[in-house]
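All protein chains of the complex are present and in place, except for one that has been dropped.
The first chain written gets the first letter, and so on, giving A and B; residue counts start at 1 in each chain.
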Amino acid sequence: MPNILKAVIDLFTYKPPQKFKAEEYSQDQSQSSENAEGNDSQENTSEEIDWQKILRQADDQQTRENNQVSGSAANTSKQAKDGAASTGRPAVVIRRRNRQKKGAGQGSQGAGIDERDIALIKNGMVAPNIAVNIEYVKQKFSVPKNQDIVIREFNVAKRIKAFLVFVDGMMDKTVINQFVLPQLMDTANFKDFSQEDILDYIIRNVISIYQVSRIKEYSKIIPQILNGVTALFIDGCNEALLIESRGFEKRSIEAPRTENVIRGPQEGFTENLRTNLSLLRKIIKSEKLITEILPVGNKNRINCALVYLDDTADPELVKEVKRRIRNIKYDFVESSGMLEQLLEDNPFMLFPQVISTERPDRAASFIMEGQVVIVCEGSPFVIAVPVTFFHLLHSSEDTMLRWQYGMFIRLTRFLGVLIASLVPGLWMALVQFHSEMIPTPLLLSILKMREAVPFPVVVEVLLMEVAFELIREGGIRVPGLIGQTLGIIGALILGQAAVAAGLVSPILIIIVAITGIGNFVIPNYSLAMAIRIIRFFFIFMGAVLGFYGISVGLTILLALTCSMKSFGVPFLAPFTPKTRRSSDLIVRKPLYKQPVTGNYLDTVSRRSGLYHKRGE
Amino acid sequence: MVEQGKFGNKEAIAVLVIACMAKEFFTDPNIIVRKVGTAGWYMVLISAAVAAGGFTVVYFLLKRFPGKNIMEIYDAVFGRYIGFVFSFLLAVVLLFSAAMNLREYVEIIKIYVFLKTPPVYLIGSLIVTAVILSFIGLENIARYSKLAGYVMLAGFIILLLLASSFFRFYRIYPLLGYGLKNTLVQGFLRSSIYGEITLVAIFAKSLHRIEDVRKVGYTSLIIAAALLFIMQLGLTLIFTYPFGKELTAPLYAVASLIHYGAFFQRVESLFLFIWNISTLIAIPLLFYMVLLIYSHLFKIDDLRPIIIPFPVILLTLSLIPSNIVELVQFYIRYLREFGWVVFYVLPAIALAMAALSKKKGA
């Protein structure tokens, strides 16, 4: 009873919303990084690895080998195994058996698995005993079932047992065939080898591969293997050697498909992370360019790279981006498009809160301005944060052209946004509420044209707008070249026929067309989508209350837009709130007047409220 | 205390100027012409001078108690109970003012644009906007008003430039209107035209420093006075005083006069955006201020629970006047002519009290 009462009271007491405070944030940050690591270890323990099975099978293998020498111990163990298979309660039995076996193993042979191996493998470390490692790897990758994991066992210099693990198809065969296996197997390479650290010897003298590293933890080895790296395990070593052998099929660099420019580089990102990073490096040759790779997705764990300039990007921003990426609890992150949705500040707002581009030059300019660029594996689009409304209207063309032309096309785009979002709504309002504003000769011709149209204006507008949306969506979904033809034919014929059939008035075709063209001007696809939706909102507002309705709509929409933040930066940032660096965002000035790396940080830190101001 | 967010000076100036100007677009120029005839254009400057004095008092009061807003200062100076009364009075006047401005705006657009739409419908849509903007918060209202401010300023100037072909300078004569004394008295009484400037005292915490309060206050006073001066002068030059006395909404009439050839005429609907949006900012701002004071009075930590009930009060108040004549000649008139008591005299009393009792903020 008191519990119920408490719950009721709890329900009716007002709880202030938990505000995200800057002080808490920094603590939270440090905690979350700990958490992240904690998560990893937790995952390992929680994974359903049957340690006993691994140990038993490793033991089996050894005993089988030993069996050739003496058979008695093998017999007992075989019996044990049979027993285990026949009982209905395997887990319990196995544990019991194991306990026996440990004793037996230690008792009988002394060779086999010692406590140290067990301890190491249980903690996710590479055990010196190679049999344990093989079994562990097999178990991890469910090897007999999983057929493209290759475990190649061999002997190093005919003496030491070793095996290679890699994913078939993810690696470059020539690397293994020509530079790893032959050299490891060749005894001549090990002539000088005396009982020192064999891994070190191999790294220094045997394998002629450009990048190798020694790693102890399976938690780091396994993702690497999945990425295409080859892992070399050698008996007696408690480390594995990761050999860089990545080489998989990939698309070559092509011209960007969605962002065309007249003047400017014509290469675009591909689906390959490394290629994309190299494309960025190619443009920014700075030692300050940092690339941090973080896995994303609980299950698929694809890599995404954070790229930023160390001295330009706000450290708080970088921290925040990392925090958000680490805390993504989503099983399957497919591409940057999904990552974007998992990272953004306001999922309910219409406007995009990150900017995606497939142009390396554009991404590089974002980096130079202090933004953090997130390159996601498997996606030719990279995303940059934080972003403001004005970024979304930029194209790399703006800066590549002389400033007069750049400013002109940028203003054209602003106009395009206005037209695309407002024109149908204004038309509705004009025709239904404010017909006095139409010049009389034009009004008279509209009257004549509309005389045969049976619908009210709002139906007419919606009819055409929906038809236009259909054509546009159809044009994208229909494969290849047909798409373009479909668009043109659809628009032409539909419009012409609709007018001829007296369904719509010709002037409306102009309205719809100019709206569509205005929308095509918007360089950012997400923003264009948002504007397409907003257009309908304004049509409704214009249809119910004319210009007053549109004013109401504008007020609400723009106030909401003002309240939007992208990674703590207000969406209309350089304009309101005003920040120092605003020279390039709205109006272009001659290049020499606008240094590239201004105080972009200032935008981040000054008034967003989320970050501390630097130096305060 | 309620988190209001911080914003810059330009945003604050924009929102205050818009709040001041929004109510002047409708019947006020008419009332001014009726009161002072041809002298309206400098009467607004007299009012501005008085308002500047009033604001100075408010500023000194705020300076004396840095980091506090006016309600807290009232509490600090008078103690909880009298302070409550003072703040409550301010809230009532602001709410009433919001309601009356709302009603006035609705009456005017009903006369000119929405002839058939029931007023409740228009009032309702404005109140819903006010509610939504209150949810979004003061910070973003201010930012939006900066965004809209530039556009509206441009529109306002374009309006007057287009109307300048109707300017006839003889219309400002006789220069003294109904006599200098009359003008001075009316100018003093109508100083509450700029009363909204003192709203800065309510959201003083949202500005960065106390110097910003000074800057914001005086700058917005100057801008508002300049705009009003231009507007009133333009109206005086366009309509002779007997004509000006007749017009319900002189500025709207100016917009409807504009006529450049067959193509560019009847454009007053375009200028509807100016008064629509300014009203859509001003009324939510007043509404939000009332919410702030109320939440302070009753120590409510969050505005959101009271955002829903307050519109009902606002709606009810706005429906009190039975007709436009009563609205203009009784409610709005007394609101304008005695608003200065609340806007300037209460802070003056508080300042005097604080000086006498030597109370000072930290």
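Simple rule for what comes next: contacts are C-beta pairs under 8 Å (C-beta built on N, C-alpha and C of every residue); 3 or more make two chains touch, one makes a residue touch a chain.
To be clear about the criterion, contacts and distances are computed from a predicted model.
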| note | The chain not rendered here carries, per UniProt and among "Heme exporter protein C", "Coenzyme F420 hydrogenase subunit beta", "Spore germination protein KC" or "Ligase-associated DNA damage response exonuclease", the name "Spore germination protein KC"
| remark: Per the whole complex, from B:L115, B:V325 or B:L356 the residue touching the absent chain is B:L115
| said: Considering the complete complex, identify which of B:V131, B:L153, B:I300 or B:I349 is in touch with the unshown chain. | reply: B:V131
| Of A:L418, A:V466, A:I482 or A:A501, which residue touches the hidden chain? | A:A501
| Positions on chain B where the hidden chain makes contact | 37-38, 111-118, 121, 124-125, 128, 131-132, 135-136, 166, 168, 170-171, 173-179, 239-243, 246, 253, 256-259, 261-262, 265-266
| Touch residues of chain A, complete complex, unshown partner | 346, 348-349, 431-433, 435-436, 438, 440-453, 456-457, 499-502, 505-506, 537, 540-541, 543-546, 549, 556, 560
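In this text, only the chains that are shown with their structure count from here on.
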| query | With chain centres defined as C-alpha means, what is the inter-centre distance between chain A and chain B in Å? | reply | 49
| note | Within the complex, chain B is touched by chain A residues 14, 16-17, 19, 430, 433-434, 436-437, 439-441, 545-552, 554-556, 558-560, 562-563, 570, 572, 575-578, 607, 609
| query | chain A touches which residues of chain B in the complex? | reply | 3, 5-8, 10-11, 109, 113-114, 117, 122, 125-126, 129, 132-133, 136-137, 139-141, 143-144, 146-148, 262-267, 269-270, 272-273, 276-277, 280-281, 301-302, 305
